[in-house]
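Every protein chain but one is kept in place in this view of the complex.
Here is subunit A:
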């Protein structure tokens, strides 16, 4: 995989939950200790495997939410009602409990601190997770790459990483799009991400920005189509789709 070349099999490693940060009523950040973690790039993900007492296992992919700090790795998991893995990770899963993790995985939906191009991040709901890793990696590296974040959420209560995002940060502009309920005191009516919003938030075409879009499938399709209709080069648009889609 680009950047963090792996040779041989990507091994499962035992990770233990070291801390929990509640992001919203239905999402939490899990901070794991994984001794010997090789490090990763912002935007990469891991596979998480849960094993039941009778040997049954379930595994799912989760984006890395922040750059690694030594053997500390963060994921943010949103509870999906009835979800086999997310309900456990956002519920009974407790400090000290083990899971198995392997990764990092993915060499395409990544941002590297050496990248100088302006960046547009477009997040739908939990799609903020790998994009936040990019914001944090930029800060950790002291990068001056210009970042803009468009973050679409249903209601103000669904904002992840609220404390961090509310602090103004030089070089990072944030546009919030509320689809169901506006924050108190903010003018306008809730609506979905549209051409006008992305047109004013996206970098002009000649800036040759890289765009990263992450969220549920329908959201990613819409955002990518808008950027294409605004004349962006398809090769400059990278997407990661989390959710299911119905036909």
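We adopt the following convention: a residue touches a chain if its C-beta (ideal position, glycine included) is under 8 Å from a C-beta of that chain, and two chains touch if they have at least 3 such contacts; residues count from 1.
The criterion applied here is as follows: contacts and distances are computed from a predicted model.
One subunit of the complex is not drawn; among "Sugar ABC transporter permease", "DMSO/TMAO reductase YedYZ molybdopterin-dependent catalytic subunit", "Nitrogenase iron-molybdenum cofactor biosynthesis protein NifE" or "Sulfate adenylyltransferase subunit 2", its UniProt record names it "DMSO/TMAO reductase YedYZ molybdopterin-dependent catalytic subunit".
Subunit A meets the missing chain through residues 1-2, 6-10, 12, 14, 47, 49-53, 55-61, 84, 88, 92-94, 97-100, 105-109, 217, 221, 224-225, 227-228, 234-235, 237-239, 241, 243-247.
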